[in-house]
Structures are given as C-alpha cells and as structure tokens.
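Only a single protein chain was left out; the remaining protein chains are all shown in position.
Moving on to chain A:
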Amino acid sequence: MKILVCISKAPDTTTKISFTDGDTKFDESGVKYIVNPYDEWYALVRGLELKEAHGGSVTTVTVGTAEDDATIRKALAIGADDATRINVKPEDASQVAAEIAAYAKEGAYDLVLLGKETIDYNGSQVGGMIAEHLDMPFISLAEKLDVDGTTATLDKEITGGVQTVEAELPLVVSCAKGMAEQRIPNMRGIMAARKKPLNVVEPTNAAKQTSFVKYALPAPKSAVKLIDPNNMDELVELLHNEAKVI
C-alpha cells in the first residue's frame, strides 16, 4: 500500500502569539515550530501502522520552505520512508491543496492521510480540496481506519455517537484524536532519518484564493469578582446592574 501523509508545521503550543505590521502579519520571531500534532500523532502514526500490517511505503509531503526541514526530519525519524518538500511558502489552504494534489497525482497513492486541522489556523480545508483535485472520496474527522483489500472502513465521531463509513481506495482521510497513539522517535530512527531522502521539488505555482486582512487576539479574560455566598443580594444586584445578564 502506498501511503502519502501530509505534514505541516505549527507553532509550539506554549508560543506567545503576537502580530506585526499593523496586525496584518503573524510575528514569527522566536517562535518554535513543531510538527502539527494531528498530522504527527494520528495521520503519520496510523500510516506507519498500516504499512507495518500490510507492507508498502509511507511518504510525507510538506508545502514549505527550508525552515520546515527540521519538522520533516522528525517525521522521518518517527518512521516515514521518504519525504518531499514542495518549495514554496504556504499562503492559504487552496494553494496548499493544489500543490499537494499535483504532487500526489504522480505517485498513485492508495491513501492520502492528514490531520483534521492544523493547530494554528484550524482551517480543516486542505483534505477536502485535495480529494476534489484528485477525484477521490474524502472522509473527514476519522478516529479509526482499517483497510481490507481495497476497502477502507472508518469510524468518525458524530453528535452523540459514532458513524462507520466504508469507501474504496484510493481515498483521502483527515485524522482526528483516537486514530493512533503518539510515537516518540527513538535514537535508531533519528540516526536513520539522516540518510532518508528529503526531496525538494519546485511548486506548480498554484494561486492562493484568499488573503489575510487582519489578525486580532481574543479579548483578555476579565477579572473575576468573588461574592460571599451569604450575600446573594449583592450577587443579584451585580448580575442585574453591572453584568446586565438578568
């Protein structure tokens, strides 16, 4: 089975987010990047598990610049066989999906896996767009994926329960929590990653379709007022006159 896993970087979860240029640009200075956890923990690891069970190969693909190579090496250290970086700075989901689809078309992959979203922009758009470009079925938010012959069976969470879906390969799957367990690379993997191919290919120059206009941080949490439980009148008075919620 030929598996393609889309890998994206995302700022470390402890990053202090700030903007520059009149709130039109994300300030990347001093930001530490990690592999987007949904791509790493769920899409990549499930891809590796399927390869271990059925044979085949796992290739990763990333749309990005040389600054992304460190996160790509981590994916190789965890166990991917080889990696490709499409050498262009990602601008929006449409551009990323078009670039990945153009690359994937050449590879005749049975499965294209990616995280349900990146933890920075939370767009959840790329998977569906890739599927459309490749004319493949797309299953989003899958938390379980098994393959028997050419048929994939997937579980996805729905409100109040779980839906089981079947689809024929090839297909595109966006992976959610529960799909696999995080794998920490071991030293053998880190050493092997030194020698695994990281191919850099030039982009098709797909156009972006959207532009970021402005960023804003969430409003800071307001201070909490503690009211003595014996003083219900004060609470009611504040809720009525100050918070104006009753």
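Following the convention adopted for this analysis, contacts are C-beta pairs under 8 Å (C-beta built on N, C-alpha and C of every residue); 3 or more make two chains touch, one makes a residue touch a chain; residues count from 1.
To be clear about the criterion, contacts and distances are computed from a predicted model.
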For the chain that is missing from this picture, which UniProt protein name fits: "glutaryl-CoA dehydrogenase (ETF)", "Deoxyribose-phosphate aldolase", "Serine/threonine protein kinase" or "RNA polymerase sigma-70 factor, ECF subfamily"?
-> "glutaryl-CoA dehydrogenase (ETF)"
Which of these touches the unseen chain: A:73, A:116, A:133 or A:156?
-> A:73
Where A:122, A:151, A:186 or A:231 are the choices, the one touching the absent chain is A:186
Footprint of the hidden chain on chain A, which residues?
-> 12, 14, 30, 32, 69-70, 73-74, 77, 182, 184-188, 190-191, 194
